[in-house]
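What follows is a structure written as structure tokens; I'll ask about it next.
Only a single protein chain was left out; the remaining protein chains are all shown in position.
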Amino acid sequence: MVRVDLNCDMGESFGNFTIGDDAAILPFVSSVNVACGFHGGDPSVMRATVCAAAAHRVAIGAHPGLPDLAGFGRREMAVSPQEVYDMVTYQVGALLGVARAAGVGIRHVKPHGALYNMAATRAPLADAIALAVRDLDPTLLLMGLSGSALIDAGRAQGLHTASEVFADRNYQGDGTLVPRTRPDAMVTDVDVAVARAIRMVQSQHVIASDGSDIRVLTDSICIHGDAPHALLFAQRIRSALTAVGISVLALGAPSHN
Amino acid sequence: MVRVDLNCDMGESFGNFTIGDDAAILPFVSSVNVACGFHGGDPSVMRATVCAAAAHRVAIGAHPGLPDLAGFGRREMAVSPQEVYDMVTYQVGALLGVARAAGVGIRHVKPHGALYNMAATRAPLADAIALAVRDLDPTLLLMGLSGSALIDAGRAQGLHTASEVFADRNYQGDGTLVPRTRPDAMVTDVDVAVARAIRMVQSQHVIASDGSDIRVLTDSICIHGDAPHALLFAQRIRSALTAVGISVLALGAPSHN
Amino acid sequence: MVRVDLNCDMGESFGNFTIGDDAAILPFVSSVNVACGFHGGDPSVMRATVCAAAAHRVAIGAHPGLPDLAGFGRREMAVSPQEVYDMVTYQVGALLGVARAAGVGIRHVKPHGALYNMAATRAPLADAIALAVRDLDPTLLLMGLSGSALIDAGRAQGLHTASEVFADRNYQGDGTLVPRTRPDAMVTDVDVAVARAIRMVQSQHVIASDGSDIRVLTDSICIHGDAPHALLFAQRIRSALTAVGISVLALGAPSHN
Partner (left out) sequence: MVRVDLNCDMGESFGNFTIGDDAAILPFVSSVNVACGFHGGDPSVMRATVCAAAAHRVAIGAHPGLPDLAGFGRREMAVSPQEVYDMVTYQVGALLGVARAAGVGIRHVKPHGALYNMAATRAPLADAIALAVRDLDPTLLLMGLSGSALIDAGRAQGLHTASEVFADRNYQGDGTLVPRTRPDAMVTDVDVAVARAIRMVQSQHVIASDGSDIRVLTDSICIHGDAPHALLFAQRIRSALTAVGISVLALGAPSHN
């Protein structure tokens, strides 16, 4: 059976500030990454999000970010590996606390935004994240960009890892994402994005912006909940995957055949 | 054997901003309450603080506060019981994460500042804190002002509680603390404070600002680490307690005789 | 000529977090109150907001709030008059800086949320705000709840004041607003709200929640930009005012007849 996880960032609202349409997208994904208060999210949003995810039997992950609410964690900051280690144990611990009080568990950790991208290429930061996850709970699965330093670091620490691909982001020839500051960062055509997703799962390859066909591992496909057409994209990609016989299942979930 | 815990708030520094002389006071106390990032503390300070406490074999507690760094968590805020529940599970969870990654455990929870005072008299907020602690980990001990609604709430939730007294704060006739906005809030004379502490432990009574002799329970005595003469006070009270045969032991620690 | 100002809070978005549909509502109001970064708004949002307002020839005011982004400045905090004075000079100064750099001026100051409500009934806080505005720029107009301590304080400091009414909020018999925590805080029926607005301007009276008919001054009517149906309400109230011959004009603007 061919399977893939479909994940979406959620719980990024903050107080009176709302981001994303979490309730609408939740039925279409198999995993959610819950913001932990540094780039988005607050304790009450976190509780509501883990409860909603549990009610939909969707796997829950922590989504720690840089301490930059104003920049939504998308601006690189010159943080040290020790600072990264500490911000990860703090944020994942906070979500573990909120979730445990709500009676639900956490399955994975996926860094957010600039932290995710920095950990994709800079080994010391990737190592700090992997070490933090291992020290906190070695049964947590570490999710990162397919082919990234973060995946390498997770394996080196003996963690289960999940390689992630993006249907709506363009890749560079080296496997990193085209930065959001570039006009061609996003794949805005839903049909193109869906077709890319199917091909990535089936062939483990994607065409990069320089024309090369690069190899990817597709444990999970990311949906951007704050993108325009996020709901449409979630619906379309889920039905397209199912239509070609690919099961949408959370990471580590038992398959039914 | 007469025993008492001696606790001090620690880890309240934030980034480049330093508060208190934690390293100097640590040898004299049996428990520390570690700030969790809302009124003070940051992930790196939290890690360093739990490691230092563990190295001194001092019991560690979480010290959650209101989300008011500028006001150091000392300004009352109109927060709802649900908000309080959520900010407690978040902050205690964060410290649990930082501590678990460092290989150390947490023994108690003590609210900070205005949250502590609000929970002393307002049952709905006290209940929210007690419920949060129970839902998160029912083996955590809940520390609060002797005679407070928080102690009542902890008992109602089946938690172990620790009643706290202040040697350097004046009491009102109803058992609450004289607010910090009043000139007579603090006992500034170290000799007077030490004598009060000894009498509280031995007689379970303290003279309030209205002259009445009120009953207190003295599971733990608080030392304010950010007060002037904090170190001197810690040294003096510890030696005075020992001199009169009172053992200084962390809450729940086995006694040696 | 009967005239009234129609004002709306704007620029409350923060980074990636969007609140309100400012661009849609702007054509229907004569004044905007621009958040200054404490409860909402950030420097870039502030610049964009003052530029948009200037392009629509709408009067601009500063909208300082409590330092509580997570609570959107709607939770009362135990702040001192000195703290209030300082947070007002800081926030109004910040908006003056952003606006001056953009080549536009500021006409008024209106406190936000809990600060607005606290200043409506507590004279020391009202005095602190009025004094801050006077010390900063005595030509700024101070907007507050009709009949409030803030209006009294502004007059005592020699400021021009603007008394504000709310078409979509219920009043208590003493002229204060029904708190948002009560179910009857809001007038949700647009027809009712519009009719109340017209009657307030024409008769200077409104029916309070206790049935009494209380006197109000109606220099300005507030529209809540983050309310559901905010745009519909803005359109409806503007056309209803015009239909009955009431001119919608910014405070201090010359009338055309």
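Lettered A, B and C in written order, each chain numbered from 1.
The rule is simple: contacts are C-beta pairs under 8 Å (C-beta built on N, C-alpha and C of every residue); 3 or more make two chains touch, one makes a residue touch a chain.
This structure is a prediction, so every number in the text was calculated from the model and none was measured.
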Task = Could you run through the displayed chains and say which ones the absent chain touches?
result = A, B, C
Key: Residue in contact with the excluded chain [from A:Met77, A:Ala123, A:Val178 or A:Ala195]   = A:Met77
Message = Across the whole complex, list the residues on chain B that are touched by the chain not included here.
response = 13-19, 40, 42, 69-72, 74, 226
Note = On chain C, the omitted chain is touched by residues 37, 42-44, 46-47, 82-83, 85-87, 89-98, 100-103, 132, 135-137
Note = For chain A, residues touching the missing partner are 67-68, 70-71, 75-79, 114
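In this text, only the chains that are shown with their structure count from here on.
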Intercentroid distance (Cα basis), chain B paired with chain A, Å = 39
Ask   = If you look at chain A, which of its residues touch at least two other chains?
value = 42
